[in-house]
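Only a portion of the chains appears, each positioned as in the full assembly.
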Amino acid sequence: MSSPVGENRPSGPRELGYDVTETKTAGAPAGTDLAAIELRGVKKTFQAHGDAVAAVRGVDVAIGEGEFFSLLGPSGCGKTTTMRMIAGFDEPTEGEVFLHGQDVVGVPPNKRDVNMVFQSYALFPHMTVLENVAFGLRRKGVAKAEVARRVGEMLEIVDLKGRERRRPRELSGGQQQRVALARALVNRPRALLLDEPLGALDLKLRQAMQVELKRIQREVGITFVYVTHDQNEALTMSDRIAVMNDGRIEQLGTPREIYERPATAFVAGFIGTSNVLSGTVARAGGGRAVIEPGPGERIVVPCDAAPGEEIELTVRPEKIDVRSDPPAGDGCALRGTVTEVVYLGMFTNYNVATSTGAEVVVFVQNVSSADDVATRGDSVWLSWDPRHSYVIGA
Amino acid sequence: MRRRLAPYALILPGGLWLAIFFVVPMVVMLSFSLMQGDVVNGFRLTWHWQNYSDGLSTYADQLIRSLVYGLLATAACIVLAYPVAYWIAFRGGARKTTYLFLILLPFFVSFVLRTFSWKFLLADDGIVLSPLKDVGLLPQDFHVIATGFAVVAGLTYNYLPFMVLPIYVALERVDPKMIEAAQDLYASPAQAFARVVFPLSLPGVFAGVLMTFVPVSADYVNSTVLGGTNNTMIGNIIQNLYLVNTDYPQAAALSFTLMAILLIGIFLYAKALGTEDVLEVATR
Amino acid sequence: MTATVVEDGSRTARRARGRWSDRLLYAYTWLIIIWLCLPIAVMIAFGFNDAKGRLNLTWQGFTFKWYGQLFSVPDLTTALVNSLTIALIATVGSAVLGTLIGLALGRYRFRGQGSLNLVQFAAISAPETVMGASLLSFFVQLNIGRGYWTIVIAHIMFSLSFVAVTVRSRVLTLDPAIDEAARDLGATGWTAFRLVTLPMIFPAVLAGALLAFALSIDDFIITSFNSGSTLTFPLWIWGAQKNGLPPQVNVMGTLIFVAGVLLAVGNAVLARRRR
Amino acid sequence: GVKGQKAAPPKQNDVQKYWAGKTKHGHVNFANWPLYMDKARTPLKAFTKATGITVTYREVISEMPQWFGKIAPQLQAGQSIGYDLMVVTNGVEFTKLKELGYLVPLDHSRLPNFAKYAAEIYRKESFDPGNVFSIPYQTGLTGIAYDPAKTGREITSIQDLWDPAFKGKVGMMSDPQEIGNFGMFAIGVDPEKSTPADWKRAAARLQEQKSKGIVRKYYEQDYIDALTRGDVWLTMAWSGDIFQQNLSEKSNLKFVIPKEGATLWTDSLMIPKTAENPVDALMLMDFFYLPDTAAKLAESVNYVTPVPAAKQAIEADAAKATGADQKSLQQIAESPLVFPSDADYAKLRHYRTLTTAEEKEYNTTFQHITAG
């Protein structure tokens, strides 16, 4: 299910609030459309205890200049391995890696123009913040004054001015994170690879750092390749997301594409909560199929199924409306009984047992606080726009 | 590819050193143990297995005595060291390192010198016994030196820190939450110790035994300095056979016998303790 | 409820539960420490004994004269110098070789690792008598005469594994990503080792080296097998003891002791400051 | 296997072959027993003054078998043992050194003092007839030393070493030959004429002494330390040691020749074959035969000197001295322990010479006791 190279590459201002146009021109030589990073048919097999473990089974992807690109997927799906092949710590068993159009297979990490931010930060504990950040420049033989200037600038950007002489252990988790970022960014790499850079932080700090990271990326305009297994993080920050599973990319697209139109059942299940309903098509026509589980009930699905066919469809919990009387119009309508109401502050979670046999989860935003839409045991009607019923892969 | 060779490059010098000066000598000694002859007429490899049986029968007393002394001293070390290690690990607070340091102080004085120091302290007419004899608390011919007790005590003294340290390390690793969890589950303090703390510290005791039992059983300094006519240990014999009698085959055979007995003992002990991987514990 | 109501009077007592067992353990610990240090105290004291004859057995008055005549027993001085130089060479040698092995064992998985571990385990736990004897057999077989350098060889041999084990356990706690980070930032393999790995494992190397030094300077059994006619401090004491140890031995023992203590304390202070 | 190196007896031209081209280096390393020279090393200073040769003197020998075990491997490897001159007792070790060819044949043309002053009996000792490899340093006896304050009575007999009243306070020697001899005396056998059956009986007697807990420990040279400390009250001892100990520690120890007899031994000077300074060593050997040197040595160690002319020298010294010194010097000149009469010699017994084959049996028999 991996997308052909470049197919999904963004070609203008993103639908997201973040304007990346400026950074694109800043980061890449004008007039070229070379991808910052390109993987072609990349596979990686490890030999472990005599067994061959296929960590990456074939990845094709092109990441544009200045893009915030996320790799999202469950533990062990090959995210880190993909990243390490870009950085040069592992060499692909098969396939090619291009950095700005140049094949870099065989080039050692210290000769690649990308830098990495490790999950554990991997700060040098015996060096001060300053020495950590200056490390890369010094290795490149940059002049002393220049090093000082650039490090100073970078510490400004990550808001660590005044802590130059501290050692990593004397910093908080968030500060350490920023040192790791500065240490990589100060080298002005073609691309920055971040492997779950927020994985070790607690929720509050994590959220704060997400905002920070995004700000910094916009400021420096460098391509970010971001690994996470946290879907919220990926949705919040990315221009595009590649959802990986078992060594392959299952879907590649903008956050909205991935959330609203998951290409596979895996993606649907991995991103957000989904209700899965199934039934036999009663009527069909005009690109729509209708299931009628009971009197007055109907599930309308935009698909080409024929009557009598058994289909399976998906609806997101927040798309569903709960009401006490049957909805008007010809949208989807389903009757059920509330089995569970959990108040979650911003919204309330209702579990509704429906006549299809499936228990449907509904999220209702708590716009009004006084009264709940329904309580446990209530008989209710669920309704939603047929556009939100989708058949996976269709 | 270079990565795959890297570890070999790293272990090469040290590995060679160990191979040439530890492994090969062991093999040489093994070959010696099957030779016959003497320095005057030379030694020849005749696969003389009798060296082993001769050694065992001639020096059975010393061998057994060494093991008994080794066991006694090791047991004494455990009994004496455990409470100390416990106290430092759980109650040492900010002074933990200071206490450990005090325990390690004797190591800054030569082992031989320390042993002589005891001989001096406990001399028949020395500063401890003499006053007691003078006031008639002890008979004139009473003595501590030249007894088995003195040897075992000396061994215990010399190796005690080797027992305190590993037990301390093991206890230190026991999460105090374990004790709380046990008490929370209705264990009295004594039960919490017996069922949780002690079993969890066993790897430390094991490491301590490894670090004391072997050297203690093979020691000869203590028995020479503090022992009498009936306290000769197998270490003395081996040392004598090598350095005095130059009876290399017999000495080599005895050395291997000793080592085999000690290793078998350690493995049996490890089994009994349920330590799955002796090597893992030992080399940690 | 299993809890029984206790009368109010002992309320404060109940709030702070008794700790008599702690006090007992505390006293016990000090007793053991005193026992451990007693011979040292005696050794130090008799370095100040104004002994008149050949034997330094009974207290005959206080004097500093042995400190003044520290080097008046020429062999003793030679032996001490031998001990110190041998310990230094052996420390450096085993620190270098052991660190390399420790790095390999901690960082890589490779064929032969098991056997290397086994050999090291054997080298750590083999009885000293056996090690000394086997090395002697080896030298005898090769017709190599014993002396200064055979002692050095033996000392490196038996301390090497201790350093390797110490360094290995430190390397195991290192985040492998740190080394990769250095490479990622443009450092070559050697630069990464020099600037990043070595400083991080240095405390372990130092600890291992100190251990090696202590083992070497104190070794008697293995040395006695392989010393030939070279004397070290423990060997000299062993020999000289047969007709009474001169007070200079106490003085030198005291000085070594004090130096060792200062070294250890200094190291601890340094480590704390570095932290 | 390791080659044996049993050497053929030296032929006449070996001496020339060895000494040809050997020169004086101005230095000599001398290995000796403790308590075998005064603390000030007077004879050595005199030697340096006379010849310009400096001497490194070390008291590294305290028991014969140990010393042999220590040097034999080096000698076998053809390496220096660190000494050019050493003092070795007659007995199995000396025999082995000789047979293995580890000793330098002496060039008697360079030993004029020996030729001139050595007593006749020392020129034909059975262990080295013709002094091919060795010349005596001192001879002495092994008897019993005791602290009268502790024992509370005179000690006169070997049997006193078996007295249960001294349980745990008796010292015996660990050298198989020394202890074997005393075992033999205890059962009334002359050691020199003993048979393997006698050894067994003697060993049984010694075993009994050990089993009863009478023996404190089996000592080397360190018996003297134990005696002085009070660890033992009576012990086998070498004659001169007691004299010196009393001198230096102001102790009141006594030495007796037990009525059953005592052994006479000879400690000889010899040059190991790997010596680096043989010429200087040979010069020092000869220097000890100057009557003056011999006298100084006898005055401080109180062993039997092989130089009869030393007696006059001591008497001359006594004449010059005053008071207590004079008295003690006179005592030395008259002491049977320094200048035994022929009658004295008759009472003394000699070591039994053991072949390599006998040695093993002999050693096993007695080591079984001492290495208990």
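Letters A, B, C and D mark the chains in the order given here, with residues in each chain numbered from 1 onward.
Rule of thumb we're sticking to: contacts are C-beta pairs under 8 Å (C-beta built on N, C-alpha and C of every residue); 3 or more make two chains touch, one makes a residue touch a chain.
Keep in mind the model is a prediction, meaning the values are calculated, not measured.
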- Message: Only one copy per chain type is displayed here, so what's the full stoichiometry of the complex in this file, written with the chain labels?
- Response: A x2, B x1, C x1, D x1
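Simple rule for what comes next: only the chains that are shown with their structure count from here on.
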- Report the most central chain, judged by the distance from each chain's C-alpha mean to the global C-alpha mean. C
- Task: Please name the chain that ends up farthest from chain C once chain centres are defined by their CA atoms averaged.
- Result: A
- Message: With contacts counted as C-beta pairs, which pair of chains has the highest total?
- Response: B-C
- Task: Determine the centre-to-centre distance between chain A and chain C, using the mean Cα coordinates as centres, and give it in whole Å.
- Result: 55
- Geometric centre distance via CA averages, chain D-chain C, whole Å: 41
- Message: Centroid from C-alpha atoms only, then distance chain B to chain C, rounded to Å. What do you get?
- Response: 16
- Message: Give me the residue numbers in chain B that touch at least two other chains, ranges are fine.
- Response: 123, 126, 242-243, 248
- Task: Quick one: which residues in chain D touch 2 or more of the other chains?
- Result: 2, 70, 73, 76, 229
- Message: Dump the list of chain pairs that touch, please.
- Response: A-C, B-C, B-D, C-D
- Which residues of chain B touch chain C in their complex? 4, 6-8, 10-11, 13-15, 17-19, 21-26, 28-29, 32, 80, 83-84, 86-88, 91, 97, 99, 101-114, 116-118, 120-121, 123, 126-127, 157, 160-161, 210-211, 214-215, 217-221, 235, 238-239, 242-243, 248, 251-252, 255-256, 258-259, 262, 266, 279, 282-284
- Note on the structure: Residue positions on chain C within touch of chain A in the complex are 175, 177-178, 180-188, 191, 195-196, 199-200, 274-275
- Message: Could you list, by residue number, the parts of chain D that touch chain C in their complex?
- Response: 2, 34-35, 58-60, 62, 70-71, 73-74, 76-83, 220-222, 224-225, 228-229, 245, 248-250
